[in-house]
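Removed from the display is one protein chain of the complex; every other protein chain stays in position.
We call the chains A, B and C, going by the order they appear; numbering starts again at 1 in every chain.
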């Protein structure tokens, strides 16, 4: 099977001598051209490599050859059958090196929001001009406030109120709607409800949230209020993967902004929006370009 | 009594209409020239004003006239008899407006250090070239490692080891040495021991510390280790007043620096030093120029 | 005439003793409440003050009293009859102090664009959610590319091609369309044509441009190409008033972003967009809130 031009090879596992040599050798023998190669070895001896290359090849043959050539290979996930991230420290992958091979392409996402428009607006404009590296399949919200905005961009908007529902009932309703779209990633663009472990487990390492503080400062509700009361001189925002502990998942990107004592909590919230939406967009660009590995609670960005 | 040229008038208390008018009126009638005036009203209705002015005047007369002219005045602290900051939310000052009048002059300080040289080196170089807005009367350390550095600058160095002493005995020894110098401010330039409430109470709002994290993230020991493990993408440093709760005093200045996953905790510690020393210097400049009010746990910088 | 609640008093002219006192005295006697007051004296001795206050008053009486009370007053521009900025160093105003009194209200603007959507998209989203402090009366472009975007927000879009027209003919066509709307400010949101002096003179200090470099570096065309070739490590964007010299007007706001050698000129252009749109928005917020004075070629932001 001939495959399209640009591909990304992701590799991670225990470090050993010659890994770069073995992998680049396989690519060389397939007459493939490395556009960019980046690797990282963690202090605990785990090796991560992302190789962007172009050329014509048969993906099954290439993956098989990587598997047999590279010492310590424990397997591969090929041809984008499964684009999502997986935890590199799973027991299985700890045992050896794993390869994933993805064609360079846009990802499919669903966006969850509550009432605030700034992050959603940012994503919609980028999507409308093909700058998001993703297709927004739908927007889901527990309020109908942002329906008019979403409608401007001809994207399905699902209003699923949480009122009169238990948390589980509400999440079930969302999951049913999600099931229509089968998104590769779920983006929480200021979705202001805590998700249960049950929900999160449906999308392991595939939910990205923007938190309106410089984590780990000001976990939880009202971070700008907390920031005001603590009298910080800098505020920030954090884009991170969601796991089962509130605001504790691997951090993908952060940015900050100077403030002074004159800013009220409301001022900080207003000014912080600019930081939030840009950080979220930057983090998504990294994830959608297959540049993010997860290692324990840390995100490795290659 | 004729006084030297530049003065700083600090005023704080409950806000009411006409405060700026009344104060600037007194200065106008004394033929004084306002160089810079800055004020702030907190959301809870507290008024802060810092007025830098020059001209020749009698300070007792001026303060007395401010006291009688400005509605709500509860008193004043005059002519630099007491240069230190005081908590503006003391019960006494809550009752009314208080004035402080300071000539613009260098402050006297003692610096406490442990083993790290970067903040101390920064202060010494600035002091040697008269850029610190303070005179370093002495350096005290629980190690003798930095004695050679301090000796280069002809400043007394006191090595007061904590070994074989209780915390209280050690602090008592420091306090006895301090008593020789009577510093207006105590600067903790990477002094790595927690101070007791007993010690802190000797210098209310007059101890400034540099903490090697972006507070309130990573309170306590080994913040760079904590930052590495949390996988943050930005590290920082915080200069703050010391009160009785560890790393909880009012924040004067903060700054940050981008990092990525490649930085080990040790790398972060190395790179963070540049942030720490500059933030500490900037905070000290603000404090030594009488630009910092304390309001609850917040620092108002005018 | 009773006027609405919040007002902004802008004052500038030669500095002299007692200016703050005299002005705050007039406000005090009218029983007005100062919400925020900020002033600046330039090294050349020019005084600028912006006073935000609330309360009920007669504006004609207030301005007349300011004029007669404040020594050196040369006149006033009252009650928002003329909301635009004027050059504070006009011969006329040099002669004395001038007052302007504006109710706090949204401004009316027209936006000019060419092909790029990012700044326009930012303004439209802010406008749609009432965060722009301005009403966008119309968008004018020399291409029709952005018409679909503008249409989503129910704002008139005028496509005025420059093809087959002289520069003057094209600008005349734009001016005729402008005349329908009588905007207080003209925003160049990536309008990629140089304006003639004739055009600029229609809107003195009322045209705001975003330039995609850290001015004064990389004036003129293709600044990201220039930045790439010079090998800079930081790129930036600059929002400024437009005068008759290309990219030379007073700078309102700037911001920057780190880059490295890996970024091509095209990458810089993509990443720079985020900086451009936020800087433009921040500058507009300052201008539309009457916080910007122009002094020669410098912008004083109070």
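Structure notes:
What we mean here is this: contacts are C-beta pairs under 8 Å (C-beta built on N, C-alpha and C of every residue); 3 or more make two chains touch, one makes a residue touch a chain.
Small disclaimer: the values here were computed from a predicted structure and weren't measured.
Only one of the listed residues, C:215, C:242 or C:278, touches the absent chain: C:215.
Remark: the omitted chain is touched by one listed residue; of C:139, C:155, C:280 or C:299 this is C:299. Contact with the undisplayed chain is limited, among A:25, A:72 or A:296, to A:25. Contact with the omitted chain, checked across B:60, B:173 or B:278, is made by B:278.
Only one of B:117, B:158 or B:233 touches the chain withheld from this view, namely B:117. Think of the hidden chain as still there; on chain C it touches residues 40, 43, 214-218, 229-234, 236, 250-256, 260-262, 264, 297-301. Residue positions on chain A in contact with the hidden chain: 17-18, 20-21, 24-25, 27-28, 31-39, 41, 258, in rising order. Those residues of chain B that touch the chain absent from the view are 117-118, 121-122, 125, 128-129, 131, 149, 152-153, 270, 274, 278, 281-282.
We take it that only the chains that are shown with their structure count from here on.
Note on chain A versus chain B: their Cα superposition corresponds to a rotation of 180 degrees, in steps of 5. Inter-chain spacing, taken between the CA centroids of chain A and chain C, is 38 Å. Distance between chain A and chain B, defined via averaged C-alpha coordinates, is recorded as 42 Å.
Touching of two or more other chains is recorded for no residue of chain C.
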